[in-house]
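Here it is, the structure in full.
A single protein chain has been removed from this complex, and every other one stays in its place.
Here the chain labels run A, B and C in written order, and each chain numbers its own residues starting at 1.
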Amino acid sequence: MSANYLFFGIIAFYLIGAASAIILNKKDRLCSYASFLIAALAALLGIIFSILVIFGDTFSYELSSGSYLKFGFFVDKLSAFFILVISISVFAVSIYSTGYVREYFGKKNIGYLGFLYNIFIISMILVASADNAVMFLIVWELMSVVSYFLVVYEHEKPETRKAGFIYIVMTHIGTGFIMMSFLVFIGTSASFSFGTFAEAGKTMTPLLKDIAFIFALIGFGTKAGIVPMHIWLPYAHPEAPSNVSALMSGVMIKIAIFMLIRVFFDFLGASQAWWGYVVLTLGTISAILGILYAVVESDIKRMLAFSSIENIGIILIGIGASMIFFASGKPVLASIAAIAALYHLLNHSIFKGLLFMGAGSILYSTHTKNIEDLGGLIKKMPKSAILILIGVLSIAALPPFSGFISEWLTFQSLLLGFNLNETFPMIILFISAAVLALTGALAAFCFLKFFGIGFLALPRSQHAEHAKEANTPMLIGMGIFASLSILLGILPFYVLPVLARIAASFTGNLDSFTFASFATFLIPSSMISLSTPAILAIIIIFMLILSVILFLINGKKQPVYETWGCGQPVSTSRNEYTATAFSKPVQVWFKNLYRPARETEATYSTSPYLKESFKFESKIEQVIERYLYEPVVDFVITRSRKLLIIRTGSIHTYLGYIFGTLVILFMFVIAGGSS
Amino acid sequence: MIEYLLLTPIITGILCYFTRSRKQVETISILGSTITLILGLSLVLDVYRNGIIVTWQNALFADAFSAYIVLIVSIISFVSSVYSIGYMGYEIDHNVIDLKRLKMYFVLFHFFVFTMLLVGVTNNLGLWIAIEMTTLVSALLIIFYSNKASVEAAWKYVIISTVGITFALFGTILTYYAAVKILGETGDALNWTSLIAVAGQFDPMIMKLAFIFILIGYGTKAGLAPMHTWLPDAYSESPTPVGALLSGTLVNCAMYGIIRFYSIATKSTGPEFTSNLLIIFGLMSLGIAVPFIILQEDYKRLLAYSSVEHMGIIALGVGFGGVYGIFGAILHMFNHAMTKSLMFFSVGNVLLKHGTKEIDKVSGIVKTMPVTGAILLIGGLAITGSPPFGIFISEFTILSAGFLQGHIIASVLFLLFIIMIFAGFFYNLSKMTFGNPKPGVTPGEVSRWTLASMMILVVFVIILGVYIPQDFIEMIHKVVKVVM
Amino acid sequence: MAEIVFGSNTMQLLIALILVSTFMILGSTRLYSCVRAFGIQSFLLACVAGTVAYSTGKDEIYIIAILTLLFKSILIPYFLIYIIREIKVKREIDLYVKISPSLIIGGVLVVISYYLIRSINVISELSSFALSASMSLVSIGLFIMISRKKAIMQMLGILIMENGLFLGAISLTYGMPLLVELGIFFDVLIAVLIMGILIFRINKTFESVDTSILKNLIG
Partner (left out) sequence: MIPALMSAILQIIIILALSPLLSGITKKAKAFFQIRKGPSIFQPYYDIAKLLRKDSVVSQNVSWIFHAAPIISFAAVMTAGLLIPIYITSLPLGFAGDLIAVVYLFALARFFTALASLDAGSSFGGMGGSREMFVAAMVEPALMLSIFAVALNVGSTNLSYISQTLSGMGLDALSPYQILAFVALFIIAIAETGRIPVDNPSTHLELTMIHEAMILEYSGKQLAIVELGAMTKQLLVFSLIANIFFPWGIASAGAGIAALAFALVVYILKIVIIGLTMAAVETSTAKWRLFRLPDLLSISLMFSFLALVSFIIVKGG
């Protein structure tokens, strides 16, 4: 009963937030505080609610049951986990937003932003808790549409409009596939309620199951940003306001993962092993392609968007492995893999949110997203720098930060594939492990570039020169996430049991891990154990000892001098290594993928030996967009142009059409009227 | 009851003719349409309480389906008369038209409403007369501005729809013949009820022939491809409120005729024949709408083609058949009427402000006219069938009917087409609504009247997207019973 | 009974004559003669109605016959000629399809419609002649609208189709109930009036009634 009040309390709070945003939209500051802080409050309620459900029993509530449109809510452990993820992110992001939107004061309509922001969150929560197909599709599309309006919030910029258009069309196509997948179930169950889908999934013929699987994979994959349906993501996420991109990248694309798990495990029973292979392969491809494009990207928000594709890939690797294990009757391993996926999902939602907020604060204080114009920010905005560094270390999966745990778990669950005793799946799993390793290394490369070029050394432009520290609410918001990603790194033994409960709700196995002293957790039957607290402790001890030693041997004197440049003074930012140069090796390594196009242009003064200026431009090609989507679009456009000729404008032709139709229909009748 | 309903618009029209000032004509027209609305609603209630009403030795007749049409017509005509005051007022203020033409406009407007109400409540053979009358009256409305374009449009409209209608008459005669063979030379051979009762015994060959003629005839009026050619011209050249009436209600009246005969013909020819025809025509209309929506340069034509698309969807729904299919189609009629009129109203405001129908010459509406811009976006999403708006519900119902009845390929094509249409439509719409406004466009809405009428429709569009009242559902189920 | 009535030679003759008049319209190059031919056609139609009325002894069909006589064979032709005079249009009708081909096409259409009615074999041999005649009238009317450029000719085409329908109605069922017939007549009349108005408008705005120049609305 209390759950009811709580759930509708959450919704109500967000609605109040939205309403207050509209009411107060004349007074910018007040409006921002009202809408976002109320949202934060609602998020707290959401956290409580989801924890209640995770440790308590399933929450379900039927609304307006008489009507043709049924609205019902169904929150089991899985959806509760996602509501938890949503709420955590929303809490931090909302606090951050109160500071971030100050940039828009006077320029844009804050009420509009706050309103959409709250509605967006509501729609996500409803998606996670919808219990029938029609309602799901409604709230799902509501989520897409609202996020579209958030993306085009700065619609004066043409590229923003383009991004928004690509986004909404892609997501609409995705929704179309979701519809078809649902309709396959409906065709069997003759009911819209998700409850009946599970039975339908049991009784369906294998062919129908496969169709439903493929449609669902494409449909939700589009939202999740799985390669090759990912193309909207690097457009939409950078253009949205940073707090929104934090939510979109951190949470919204995870909702698609939630539905994938729902459909594959709960509805379809994950019965086919090859589904697992497909998911695993797609995940692997997404991971590697995502990070490869992220490495060479110099727009920080685009880079983060690509890295979201990568992380979705890693999550899918876990899910795919889990499906494989489940289909081949190894629930224990299935739950371990699932836990790895869920853990990474949680981590990613946090450190990616953190990094997007960080990008936001960089944008806020330097007004540029181009990493080549940054530099030296660690001195201008030290606090943000530390917080962002934490995010970078987590996403680079370095111990003892949060990303490390989930990637370690993913590796282990892939390694555990040797229990399958079948050649093919083992090889698939191990190959994807190798690719995952490459991905991890490239991620480290990518974010080293991000932090090193962006924050260290000297400012590369006026933007960076005059950067100032982000304001307090932004720092608080990022701080929450930073501390969370440390905690998730060093306290896995608190998180894992919870995730085990959730994974058990669809893999049906609870005892995946055993726990030992020194905050260690082991994977039974294979001696493997990990204890990040211990590692952290040792590292810290060593650092202390070392710094003490260094201090003892005359640590005071430290002559300061210019940077070494073969005798030449290099204290100007022009001599610094650029981001492009930094990622050049990778670009050369994978030039077949990038197909880089470079333009150099030199102007000479007097003698051909003295260059006056030198312009270097290098861009890379989005292979999938270029060779998969553009042809389709061109095809449609050209075909349409051809079709336009039927509109001659002459009334005689039109009468001719009618005559022709009449004749054809007569033939039809004489033929007997059976097409 | 029915008589009063029919008389009100006529009297209003005549009164409008004898008014002296703008105030008077506006008040009278508002009063008239309000009374029409009230009478219409009361008729609807009456029918749903006490069943079929028949008067005037069976000439006038109202069952659930007629009442449904009356409902749509009276609602749309009411809001559109409210809108007309704002729209025409603006044109008078800017000396586009003078008082005489304004009076003429309202006279014709109410006559037009009368003819469409007549379509709803007349009995079998009268239907043809009524629909022909709608053509003639609306033709006069289309040449309202009597410039080159409007004259051309009107001529095409009259000629093409009259030809179509002539075919429809032939179909009607054939049906009558089939009926006479069973019933003998009695007036009963004209009644929907008696026709339905004995439809099973009709000669299937004749009925096939009749249905073909009916489909082409009323299909021309409904704008099913490839007989839709008059539609974009007429919509884009007529005054915007009239465009709303044409697209919101007139096409529905024509569909009404098709569906009436569908239910008779199906009984004798068996479902396969009629369903196939309807599915083919539906898909063709959808498919032809796609390129014209993607590459459209004129936003009123854009709406016109989207009407073609939606007529196709209704035809598909009926063609898919089954309770879901018919239900979806009937529901879609209502949703489409509401949403499309809403769209027409908002682009009407845009037209008044920008004075051009070219999409590329319009941008940044959300900044110059926030409310209109917002409504334009809502309407655009609604008309392209994205949740949470009414049309999504009906389209999804039709889609699931397709899957349940096993028309998988047709359904998939349907989905493909509406996705492409969504892309094209939204591409054009976002060009208009977003971005920086064009220079020389004065900010601010057109008038309170226009906003009021739009607000009424927005309520319908959104409410029906998330919640359909139980009574309304029962109403539609009654209609479905009539059809099946 | 239909067989008896339409079997009678007079009826056969009348219908044949109607077809002939149609071909006169097809064949003539001058507006006046077209209109005149149409008048004759309508007159023959009235005769058909009269015969039916006589042989079936239904009084209301007499009314229909008279109405046809009044409206279709007198009033409307007069109105058309009035229009032609008013707008001082060039007498020749300019066409997309030359005369002789259109005559051939007309013949083909007659054959097709006859074959069609046969193949559908709704009714027995004899009166199916009338029905096919009406079919061919309808199709020829449509063909005239397609192949002639003058607005007036399109109007005429519609009227011919109307006549075809009338013939069909009569031959199938001895006409509809009076009320309906009256409504139809009323509609036809209004339609003719409005088309007339439109033709005047076209003439005013385009300085011509050639519909082949109405091609500005595309897209």
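Here is the rule we go by: contacts are C-beta pairs under 8 Å (C-beta built on N, C-alpha and C of every residue); 3 or more make two chains touch, one makes a residue touch a chain.
Bear in mind that the values here come from a model prediction, so they are computed numbers and not experimental data.
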Where the missing chain makes contact, among the chains that are shown: A
Touching residue (missing chain; options A:A434, A:A597, A:L644 or A:V663): A:A434
Chain not shown: contacting residue from A:G195, A:G269, A:P399 or A:P596: A:P399
Residue, one of A:G56, A:G565, A:P631 or A:G660, that touches the chain absent here: A:G565
Touch criterion as defined above, residue of A:S79, A:S147, A:S298 or A:S583 at the omitted chain: A:S583
Touch criterion as defined above, residue of A:F105, A:F418 or A:F614 at the omitted chain: A:F418
Residues of chain A in contact with the chain not shown: 376, 378-379, 393, 396-399, 404, 408, 411-412, 415, 418, 421-423, 426-427, 430, 433-438, 440-442, 444-445, 448-449, 451-453, 456-458, 516, 518, 520, 526-531, 534-535, 538-540, 542-543, 546-547, 550, 553-554, 557-566, 570-571, 573, 575-577, 581-586, 588-589
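Here is the rule we use: only the chains that are shown with their structure count from here on.
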Contact graph of the chains (line, ring, star, complete, other): complete
Between the pairs A-B and B-C, the one where more C-beta pairs touch: A-B
Chain whose Cα centroid lies at the greatest distance from that of chain B: A
Innermost chain, taking as reference the mean of every protein Cα atom displayed: B
Whole-Å separation of chain centres (CA-atom averages), chain A against chain C: 70
Rounded Å distance between chain A and chain B, as computed from the means of their C-alpha atoms: 44
Separation of mean Cα positions, chain C and chain B [Å, integer]: 31
Multi-chain contact sites of chain C, meaning residues that touch two or more partners: 120, 142, 145, 154, 211, 214, 216-217, 219
Sites on chain B at which at least two other chains make contact: 155-156, 159, 163, 167, 205, 209, 292
Of chain B, residues touching chain C in the complex: 59, 125-126, 128-129, 132-133, 135-136, 139-140, 143, 146-149, 151-156, 158-159, 162-163, 166-167, 169-170, 173-174, 176-177, 180, 187, 190, 203, 205-206, 209, 232-233, 236-237, 292, 296-298, 301
Of chain C, residues touching chain A in the complex: 96, 116, 119-120, 139, 142-143, 145-147, 149, 154, 211-212, 214-219
Residues of chain A touching chain C in the complex: 644, 647-652, 655-656, 658-659, 662, 666, 669-670
